[in-house]
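Every protein chain but one is kept in place in this view of the complex.
Let's look at chain A:
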Amino acid sequence: MRQWILPEYVEDILPAEARRIEMMRRRIMDLLWVHGYELVGPPLLEYVESLLSGSGGDTNLRMFKVVDQLSGRMMGLRADMTPQVARIDAHLLNRKGITRLCYAGSVLHTLPSGLTRTREPLQIGAELYGHSGLESDLEVQRLLLESLAIAGLPEIHLDLGHVAVFRGLVRGSGIPAELETELFEVLQAKDTDALKSLCAGLTKHVDTCAREALLLLPELYGDVEVLERARRFLPDYPEIRTALDELETVGEELNPLVDTLAFDLADLRGYHYHSGMVFAAYAGNSPNAIALGGRYDEVGKAFGRARPATGFSMDLRELSGLVQPGPSPRGILAPYIKGEKALEQKIVQLRNEGEIVVVELPGHERDQDMFNCDRKLVLEGGVWLTAGIEVDLNVGLEQ
């Protein structure tokens, strides 16, 4: 029996990667901090109803559940921190004006969202509450791009969408609510064939114009020319018009900051809780989006206080896998000499400068992992100095 084997899609983070992830987390948190985002730490588990109320049921099957021995109620392990942060904003802080919050922590998924993905993503994100204008959408998206840049992913493709386009089409043309979910699913897959047969069934509910607009939606992706086509061919509902104008404005502002920028009017990820502009960032060879975000003004209502809200989140583990690892930092080896004040002072000084100083413990001098140290402290003319180490590669290989 190999009882120590970890479950599938669950893994340890080992030193080199742990360090990369932690450095990335620190840099992003520092960036969020100087932009005025306050750190919050919601609990790893809480009652299922609370976790679900903000997510529109999207996360129900993705959530691990346990029974609370104290109350007998069902508790869930968070699968997404965003609804928790929305709850904090709605109830605990209760501020009138704008609240900016950020968070970083593990979330758990019952199923991995892909072959290369863990069931325990390390979610990091920022949320802005209390402002409904485009300025806050822009702030959050700029912040996402900056975060990705300091994480070492400067070349980003940004995809913008707007749930009001599909929602406006559904409400404005009177498509029955029970068909909305089905339409949503086929649009997500850009499955034009299934869409055609669904639309054929809609003849008695909606006019030809709305049906043609629905059929066109899966093709409405690409550069800014898409918005032109959308204006020409989608019905002229005020909701849709505003959405397209918003997309154009934000697109113009962000275009210089990204490698490529495109629009996708049929991308409806998180449709059940998003309410406005949504965005997804893609990088290099990643087979899926590396960061997601958007506006979700309705979520606060589930917690008793509707607040405009927008934000983004991403998985630090996934990000660290995409970044080319830099050279790992090397340390300085120091001998262990009891009562040697000058040596102790030198070690403190070096550590204050950010150097790694490893003290050889007595009796284990030869066991040191030499690979992490490329220098050592030597006494020369009564002064402790650092000197290079001749690394004997064969010693390490034998172990």
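Here, a contact is a pair of C-beta atoms (placed from the backbone, for glycine too) under 8 Å apart; a residue touches a chain by one contact, two chains touch by 3 or more; residues count from 1.
By our rule, contacts and distances are computed from a predicted model.
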Checklist entry - Name the absent chain by its UniProt protein name; which of "Multisubunit sodium/proton antiporter, MrpA subunit", "Penicillin-binding protein 2", "Carbamoyl phosphate synthase small chain" or "ATP phosphoribosyltransferase" is it? => result "ATP phosphoribosyltransferase"
Next on the checklist: Can you tell me which of A:Thr203, A:Asn288, A:Ser328 or A:Gln345 touches the chain that was removed from the display?
Outcome noted: A:Asn288
Next on the checklist: From the list A:Thr116, A:Ser328 or A:Gln345, pick the residue that touches the absent chain.
Outcome noted: A:Thr116
Item to check | Sole contact to the chain not displayed, among A:Asp89, A:Asp159, A:Glu246 or A:Asp315 | outcome: A:Asp159
Item to check | Contacting the left-out chain in the complete assembly, out of A:Ser50, A:Thr110, A:Ser132 or A:Thr192 | outcome: A:Thr192
Checklist entry - At which residues does chain A meet the chain that is not included here? => result 114-116, 157, 159, 189-193, 218, 221-222, 260, 262, 264, 282, 285-289
